Every structure is written in C-alpha cells, then in structure tokens.
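First up is the structure itself, then whatever we jot down about it.
The other protein chains are all here in position, but one chain of the complex has been omitted.
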Amino acid sequence: MALFRSKQDVFSEDLASQIGESQTLGVQLRRMARRNKLAVASAVFLALLTLAAIFVPILSPYDPVIGDASIRLKPPSAAHWLGTDEMGRDVLTRLLYGARISLAVGVVPTLISMILGVALGVVAGYVGGMTDYILMRLADVMLAFPSLLLAMVIMYTLGGGVLNIFLALALVGWASVARVARSETISLKESEYVQAAKSIGVSGGRIIRRHILPNCLPALIVLFTLNIPSAILSESSLSFLGAGVQLPNSSWGLMVNMGRQFLYNAPWISLAPSAAIMLVVLACNFLGDGLRDALDPHLNNE
Amino acid sequence: MRKHLAFVLALAMILSVAAIPAYADEGEKVLNLASESDILTMDVALTTDDYFIPHNVFDRLFEIQVQPDGSTEIVPSLVADYSVSDDGLTYDFTLAEGVTFSNGNPLTASDVKYTFEHLLTVPGACNYDIAQEVKGAQALLDGEAQELEGIEVTGDLTFTLTLEAVNAGYIAELTSPAMSIIDQETVESAAAFGMEPADTIGSGPYIVSEWVPNDHFTLTRNENYWGEAPDADVVVMNVVPDASTQNLMFQNGELDIIDLDALDASIIDSVYKTTYADSIVPGYRVGVTFMSMNENNEFLSDVNVRKAIQMAIDRQGLLDNFYGGDGIIQNGMIATGVWGHNEDQTPIVYDPEGAKALLAEAGYEEGEITFEFSLDSSSGDTTAMVYQQIAQDLAAVGINAEIESYDESAWLDFRRTEEMPAFVGTWTMDYNDPANILGTFFSNSTSGRSINYANQEIKDRVDAASSIMDDDERMAEYQAIDEAIVAQDAAVVPLYERAHLFCIGEKVASFVPHWAGFSNFFVRDVEMN
Partner (left out) sequence: MSTLKSIVRRILSAIPVLIGVVLIIYLILHILPGNAILTMMGEHAREEVVQQLSADLGLDKPWYVQFWMYVSGLFTGNMGTSIKYHKPVSELIATYFPVTIKLSVLAALVAWAVGIVCGVVSAMRKDKLADRIGMGFSLLGVSVPVFMTAMVLQYLLAYKLKWFPIQGTKEGFVCYILPAIALGWSSAGSVARLTRSTLLEVMESDYIDTARAKGRSVPGAVVFHALRNAMIPVVTVMAIQISSLLSGAVITETIFSLPGIGRLCVDAISGRDVPLLQGSVIFATALVIAGNLVADCLYSVLDPRIRKEG
C-alpha cells in the first residue's frame, strides 16, 4: 500500500475496476451529452473562451500592453466593458489575452505531467519489483511536498516566466498521475485478456500499447480535466505571490495580483480575472464530473 | 444530523463571542504604526536598511533638525561643543553632561570610541563607511590593530577624532543613523545586543520592550531619557506587508499614522485627499528617483542614445498619472532638499520628436535599439507601472526597453555584475551632503551599480571635491559636476523627487516626519491628543 493517497486514488480505486470495455468512448460521450446539460454547457463555454482568446486581436480594438495612463482605473462603460486597469488598458482585452496564458498554463503542464506520469506509472505497474519500488518512493517524495511550496521553490530557482511555470507545475503534478496509471496497470495486468496475450508470447511493449494504455484512457481523460483547474489555481497563486508570470506578460493570476490594491476603489480589475478563474475552474470540474459519470458504468446504472 | 447542527451552532456561538475585540484601555497613550517589512536586526552595524530602532532608541553626536520653512540644519545632540583644526583633519569633541543610557550607565567618550570600533569589527559589519574615514580604521578592518588609532579619549567626556583625509562634510555624516552611539558595557556583557530587546540599550527616548518577529514590536518610553520626554507612552510598530491592508487598518482606527508611500495615487486621491484632507502631513524624500543607463551596453554607450532617452520620457506624465502629481521633477542628481541643490540646472525637456530626430541623425533605425530594462519585482506595484510607462514612452520613439522581472536578490546580484543595462532606482540620502549620492554612483570608488560612468575627469573631480573646505566653493563644484554628469554626458535620467506623504489619525495631534526619506517614522516628536 502506498504511503500517500491523493484525490485521484480515492476515485480511481473504484473507477479502475468499473470501466467497461464494452462501450466505445464515442458512445459514452454521446450519452453524456444527452444526460448532463451542465457538462455540455461547460464544454461550450470553454470552447468559446478558447476561440475568443485566439481571435481577440480581431475582436478587440485595444492593445493589451499599451495603455493610456490618463484614463486609468475607469469603471466599466460602453467603451470599456470591464473598465480600465492601473495602466489605462482595457480590462476585457487584457482578460482575453491573459486567457491565452492562463489556459495554456492549465493545459500544457497538465499534459506534460500526464505523459510523464503515465509513462512512469505504467512502467512501474507493469515491470514491478525494484523499478516499481524506486519510482513509487520517488512519487511519495514528490507528493509529500506541499505543492505550492515546491512550485514556489522551483520557480524561484528557475526564475519567473511562462515556460518555467509549465516546468514547475509539471514537476509537481506527475506523481499523482503516476499513482493512478500504476494502479490501473496493475489491475489490468491481472485481467484475463492480458494474461492470455502474455501466454501467447506478445511482447510487453505491445501489451502496454494495445491493451493497457487504451483501457487506461477513460480514467486518464477524467483525470486530465480535473487536473487542469488545479494547475490554473496554482498559477494564479504563484502569480499572486509574485513568483509566477512576470511583467509585461499577463495572466489572470498576475492581473489579480496587480489589481489587488485596487480591490476597494477599482474592484473590476481584480474581480474580473478572479471570476474568470472561478468560471473556468467550475467548468472544468463540471466537465470532468460529466465525463466521469459517462465513463463510469457503476454510476450510470443507478 | 441534529448533532452536527448543534456542533456547528455551538462553534458559531463561540466564534461570535470571541469576535468582539477586547480594547485594552489603561489610560496609556499608545501610538500604532505599521511597516511593510520587519526589521532584521536592531544593531545598526549590521544593516543599511533598518533604521527605525536606531532612530528612536539611540542618539547620535549630531542630529538634523527640520526648520519651519522646510530647510534642514545640523544641530549638536550628544555633543556639547566641538572644534576643527585648521588643516581640517582633527576634531575636538566635548560630550554633553548628564546623558545616561536607559539602564542608567553614563555616556562617556570611550562609548563613542567603542561605537566606531564596533561598527568596524563586529562580525557581519556592513555599515562602516563613515567610521572607515577615521585614521587607522583600515588597520582595524584588516585585523592589524586592536583599537582605533584615530580616536583618542582625553577625558570622561572629551575625545579627539582624526580623519585619514579631509572631509568637509564629516559632521553631516555623523548625523547618519549608522553613527548611533552604543553603550560599551552593555554590548560587551549582553549576549544578544541587537537581537534581544533586553540587551539592546540605547540613550534615546524609547526602550524596546517586545519584538515578535514578523508581527510587531513595542517601544515604551525611556523614563531616564536625558532630553525632553516624548509624548506617546507606548509605540507599537505592526508588520503589515500589504499597503492596502494598512489602508484598511488606518480607516478603521487601528493605525494612528500611516505612511502613504506604497499606496496607489488613486487611493490617496479618493480616500485621503477627500476624507482626510486636513490630516495629510507632507514629509520629505531628500533623494532622487532616476533611470540608469549602463555605459557598458552596446547602445547605451552612445551619448546620443542616452540623450534621446532623456528626451523621450514624459517625466511629468509619470509623476501626474502614477503619483498624483505629488513630487518635483528633478534635472540633476542633487535633489531638492539636499544641500547644494541647484534650481537653475539645465532642464531636460520632454521632446519625443526631437529624440526621434536625434536617433535618426546618429544613424539608428527605428526598433534597432534594444536593451533589457530590469525590474526588481519586490519594489512595489507603482514602480512596475512606471517601468511599463517608460517602456511605452521609449517605444514611441523606436527604442525597445524590454522589461524583465527579478526578485530582489537576483536583481541585486545582477546589478552587482555591472551588466544590468537599465533600471529605475531611488537613492535617499544617508546624510545631507552631495558627496553621498555622487560618490556612490559617479566616483572612482563606485562599484557594482551597473552604471559604468566613463568620464574619468569628472570621477576624479567627485573624489577631490570632498576636501574643499569652503562650503560655498564645494557646493559650486558639486553643482558643476552634476551639470556635467546629467546635461553634458547624459549619464543618467533624473526623474523626480516624490513627496513622502503621511496621514495622521484622530489620536495624533502633530507629527513632523524625519528629514530623510529613509526613515518612515521618527516618533520622538509626535504629540498625542
């Protein structure tokens, strides 16, 4: 038994054994779309936000960096829907440009930690023995650190900046993924069809590629959606403490940080990015829950 | 379920009862202050930053007094009388009679000598610039001598001090908080001078009675104080890192004086200049905010580029938009309020078109000039805005100043390599003499400032100026040097001297800020209601 438990363990313990092999992913997703309106709305919201972030140079007449200091801290108006910030820039425009970094910070490090975690977890689970022991103790070590503290220490070592955030959050996040991947692998390894494949001499690499990875996929998709919000929140915390994205770049966390002293006289500067963080985190959670329900036959049967 | 509800209700009740704040009223006059960061040591030999304790718990041989018209004057404090030899090298001092430290020990001339030696020899010493000018200080620093040759104790209250080289501004330097006089007996017998309140004994108006790290420290009145007793019985300095939290505390009466320095101009405008308009106390900065231009840099080594940068920055715009106009534009490094300040220095004119023309004439294409503009991310939000606005102003004339953020240590470390291309800094005077700023940035002994001023003739003149004994002549020389550095060589962009605003609450009747910008609170003269 592992020394540390993570949130993922708690749900994967039942998830691992319950994912059916009978239904394809597509069928499951379509069923989710039919049943869970909240998850669908969340997916639509996230898609729209992504599009807006991509096309903001066309959508907005304002520059994200160059402002007009003579109109700083103006409340929302027809010209500036979410007001102007401390440099006289349009908050909505900044918010959408900031979405590029914040969404990237949600997705990229999560993806890196997924790849790293799945690779190490599957190897540990499949090979077992000493490899398993060492990898899992390493995961224990990483999980023991309070994540924000570790990320802060890494950020201060590497210096601020978006790429370093990707790296820091990926380094902090892989261990819990490795845990899930390992336990999935172990349970699948014992399954009849893997045993059968082994007995007819199929190579380990092929078994992992053809049987284990595809069967881990649903659990990993759920994990992925649920890890994105925590990456976004971590980035905002780091930026809030001044250890994250650095000027003149902008992320939502940094916008809140720069706007915090105006919370009492120009609240829109910090409330708008805070609300954006909250909505994206909520949407990812709803979507994750929806996916989990759809991919988990046990709950569907209720 | 019911059980849990009961538990939650009980918890809520406990919390709400406990939530009524207990205001202790013992008839004492308590002055509540706040500072953004805690001090690290109470021993001034070990810091060049933390001057609150030295100022209020210790005394110096001389003090600077602010006159009603705002000018400053050097007045004797622990010294009763002194004279200078004709060659300007030797000073004879007589200490005031009847001065005791807060533990009752009398002040003697050997305490003064011990203070100098402590500054030079205590492990971790970093604030010995002024002590180092005394004859024989180097031998003491190098461990070749046991005592300081240049100070001779001639009686209980008399001593002579001999300098290594003539320095006409030396008396001014003795007003620096670094020169706070300590008690030999206490420091030698106490286990933790500078760390433990009980072991940190001075002769000043207050005694340190409690220090809770990163939370607050408390000063109580020194009942044995030799001078006029201060009005507040107790002074509590709260450590509140966030300026906007300080703002809330002041408005709720939890602070009696607030330093408005870190608050955004918009908050000062909307809250303080309206609700508390009559309670704002303007203080002094006595220091200049400037933008450096490293002459080691490929582009910044060209005087035309530097002149264009001087012309491209809308300094009045910066001051108006980000500091609410509270300050004075500076055209030289000897700022308003510094001895020798020159009102008639050649002004720097905001002229972006002229800057563009100058760059074109010098053969630069638009966007060709690029350099890093290094920001210390701990220096506050408004500084970050100023950086962005300067970068924007420079972009308008085709210069790319690329902002790069560092945390404080990395920033200082980078600047120390002499490679930092450009930064915005503020230098507040340690003592009121131009030698302090010009010597730090533009002399032969300048190091680690990433300025690399190349004009050797001027650097030699900076070093020579301090030995001119005639004050008027010396000030004229400093003014000429300042003109050469800023107007002729464009070695730096002086921006402005910001006003240092404070606001006093209902409990405070009067508060006169200290003359220098480095001291946020100098509380001996505060009068309470």
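We call the chains A and B, going by the order they appear; numbering starts again at 1 in every chain.
In the analysis below, a residue touches a chain if its C-beta (ideal position, glycine included) is under 8 Å from a C-beta of that chain, and two chains touch if they have at least 3 such contacts.
Just so you know, these numbers come straight off a predicted model, no measurement behind them.
Among the displayed chains, contact with the absent chain in the complete complex occurs for A, B. Which of A:Leu82, A:Val105, A:Met152 or A:Val194 touches the hidden chain is settled by the complete complex: it is A:Met152.
For the chain left out of this panel, the touching residue among B:Thr245, B:Asn296, B:Asn400 or B:Asn452 is B:Thr245. Checked against the hidden chain, the listed residues B:Ala165, B:Ala229, B:Leu412 or B:Ala464 yield one contact partner: B:Leu412. In the full complex, the hidden chain is touched by chain B at residues 1-5, 7-8, 11, 15-16, 18-19, 21-22, 40-41, 46-49, 123-127, 129, 195, 212-216, 238-242, 245, 248-249, 251-252, 254, 378, 407-410, 412-413, 416, 430, 447-448.
Touching the omitted chain from chain A are residues 3-7, 10, 137-138, 140-150, 152-154, 156-157, 159, 229, 233, 236-237, 240-241, 243, 253, 256, 260, 263-264, 270, 274, 277-278, 281-282, 285.
Assume only the chains that are shown with their structure count from here on.
One finds 46 Å separating the Cα centroids of chain A and chain B. In the complex of the two chains, the chain B residues touching chain A come out as 242-244, 247-248, 263-264, 266-267, 270-271, 317, 321-322, 375, 377-378, 381, 384-385, 387-389, 391-392, 395, 403-407, 410. Note for the complex: chain A touches chain B at residues 65-67, 69-70, 72-73, 86-88, 156, 159-160, 242-243, 246-248, 258, 260-266.
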